[in-house]
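The complex appears here minus one protein chain, its other protein chains still in place.
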Amino acid sequence: MDNESVMENKHTEHIHRDDVGSKMGMWLFLFTELILFGGMFILYAGYRFMYADSFRVAAMRLDTVVGTVNTILLLTSSLTAVLSLAAIQKKQKLFSMYLLVFTIVCGGAFLINKYFEWSTKIHHGFYPRGPEMADLPDGEVVFYGLYYVMTGLHALHVIVGMVFLTFMLVFVYKEKITFDNSQKLENAGLYWHLVDIIWIFLFPLFYLIH
Amino acid sequence: MNEVSYLKYEGKHNGLAGWLLSTDHKRIGVMYLAAMIVFFLTAVVFGLLMKFEMLTPGRTIMGPQTYNTLFTLHGVMMIFLFIIPGLPAIFGNFFLPIMLGAKDVAFPRINLLSWYFYIIGALMILASLLFGGGPIDTGWTFYVPYSLRTGTNVTFAVFAAFVLGFSSILTGLNFITTIHRMRAPGMNWFRMPLFAWGLYATAWIQLLATPILGITLLLIMLERIFGIGIFDPALGGDPLLYQHMFWIYSHPAVYIMILPAMGLVSEIIPTFSKKNIFGYGPIAMSSLAIAFVGYLVWGHHMFSTGISDTSRAIFSLLTFLVAIPSGVKVFNWVATLYKGSIDLRPPLLFVLIFIILFSIGGLTGLVLGSLNTDIHLTDTYFVVAHFHYVMFGGMGTLFFAALHYWFPKMFGKMYNEKIAAIGAWTFAIGFNVLYFPMFILGYLGMPRRYYDYLPEFRNLHVISTIGSWIMVTGIFIIVINLLKGFLKKEMITDINPWGGTTLEWTVPTPPPVENFDKIPVITRGPYERDEHK
Partner (left out) sequence: MEKTHSINYGTYVLVWLGLVALTTLTVAIAGLNLYSLTIIVAMAIATTKSLLVANYFMHVKSDSRVFKVFIVVCIVIFLTMIILTFFDLIFRYPAK
């Protein structure tokens, strides 16, 4: 984050860089993301409490297989993200880049899956103001509202994470990220893992109510 | 290079660009100040117009829809553009790094970004008046379902508040990291100035409460645009959950407003009583305690909405807890003044006005926090009077105190102290004439947010409106006096005009670009005084 001072002082003998401070800034930012989703989790908990039966019925219409595949995809991408950091710290630049590419591809696959999942739902008329929604009981309407907002917001974070990681890939290639200067990569990784953790909770809450 | 003051420094960019692209925390602080004074005065004018409308029963100068718009804008601008960001963004940015013995905040570029978020959000609020379905009329709380149904430009205004939230979050993130990582050698946590403690507690609230408002406002937008059912009762939503979410943020936000202000009091009182602060530890800890308890009491905004009786009792009990750390602070301040050699200069005068106004606001808060009296007083002028005493009498008065305290250091100029004192007294008298009758009006049953009233309330409304004129005269005197000081040709170079003991009084006036030639080594508490001076 604070690479400004690093750039400016490149040619001076004393390089001011605070990796811990940079990581702290990233973590604090992650907390705001956690609370942002936390707000949605409060609403989810409240409405699930009010409409327990409708939630169960509505959740039956979601595809558990798609959800499981997406979970595995994100978990795997999280593994390769952290491996790419380990690789760069072991001075294995090329390996680190392969791992980053794999991570981004996993994120892409997750989004493609999500796209087909949403379009199937929309095709069947289950979307806000959609033809099926008028006849549904209140609880199911709320369930789909939460479903679209929470998975949509999550998908948005996946996209942002992929953009971050792409920048990191370029930085590794240009050797702006090296074995002794890898905080940026670690920060991007932290963001990616957080997106993973949020999905770890979304998955059972939407796909596994029976 | 470090000889040049931050005002005169010329780097890669000069002139206006040298300010707009500057990552210097001092310039960013001054840019916040400039922007906020404009928005504050605009919102003051809205308030003045509202009071004028209340001069007579029925229509005086405007109809009900205009009045609804005015109280909404007055609230939105005062709260989101002035009271919440005011002290951290202006004085926190300017003085936190200097007080800690650092050259800048931890993330200078993010700091500048945060200013741009603020300006964009503010301009969006103003722009929302000009197009779409017309100016918003929901009140600053955007309660559903009305905010989902009204044809006015809610979607855009809500997005503006969302952007402002980003600005607030980034400032908080920056301050926490700065305080953890950039304190000068020897400055341990308990040698930090109490203003920094106030900002630290505030920053945690900015960080951990603002995202809740963010997501809630986002949902309002999504519901209005796509018809998603989350809060809308017609689609199975629960409007009370909206109110929960809104107040989960907005109650702690009250402490975003007041904690840095309280920290400021703990700076000014030792300086002008020439004494070490009494009870440093309790004051510092009470800031953290207020920040935490602030998360536990939001339900007291919803006592009459139909939430469960159990939760009402719990929230009422927790609300009374806030009085404890607040009381700790007031007692320690008074104990610091006791037997001090008191020098009643303008900053201290504002602080003493604050203590009285804030105590009235705090005590009437207890009346509202207890369930049975709240049923009688909720949504009346009593509430309006209470929160103006707490917020305007609290943060607003201390905003003036901060300006008068740090003005010579920030600009290297001095204002006329006599006129400042006259302004302060006029403000204080006008304030009480304006808001005290509202307590009585509320007790008698005058509801808030109405442009009209029954004839028997007339006398008190007239007194209140006259009070608004006196108070605005006071603000006018204060602002003009400062402006005249600012435009003076002669500079002052006195490093320490008030005899303060914290680090900002050890750097040149106005501070140089890098603040310190050599990072100081701290060997004593922030308010300990040298014997030889």
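In order of appearance the chains are A and B, and numbering begins at 1 in each one.
In this section, contacts are C-beta pairs under 8 Å (C-beta built on N, C-alpha and C of every residue); 3 or more make two chains touch, one makes a residue touch a chain.
Small disclaimer: the values here were computed from a predicted structure and weren't measured.
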Review point. Which visible chains touch the chain that is not shown?
Key: A, B
Review point. With respect to the chain omitted from the figure, which of A:64, A:113 or A:166 is a touching residue?
Key: A:64
Practice item. Just name the one of B:14, B:65, B:188 or B:308 that touches the chain not displayed here. Key: B:308
Check your understanding: What chain A residues would touch the chain not displayed?
Key -> 20, 23-24, 27-28, 31, 34-35, 38, 41-42, 45-46, 49-50, 52, 64, 68, 71-72, 75-76, 78-79, 81-83, 85-86, 89, 180, 186, 189-190, 193-194, 196-197, 200-201, 203-205, 208-210
Exercise for review: Please give every residue of chain B in contact with the chain that is not shown.
Suggested key: 180, 204, 208, 212, 240-241, 244, 248, 295-296, 298-299, 306-311, 314-315
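The rule we apply is simple: only the chains that are shown with their structure count from here on.
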Exercise for review: With chain centres taken as the means of their Cα atoms, state the distance from chain A to chain B in Å.
Suggested key: 35
Revision key, fill the gap. Chain A contacts chain B in the complex at 1-2, 4, 18, 20-21, 24-25, 28-29, 31-33, 35-40, 42-43, 46-47, 50-51, 128-129, 137-139, 141-142, 144-146, 148-149
**Study point:** Interface residues, chain B side, partner chain A - complex
**Key:** 23, 106-110, 169, 172-174, 176-177, 180-182, 207-212, 214-216, 219, 222, 226-230, 235-238, 241, 244-245, 248
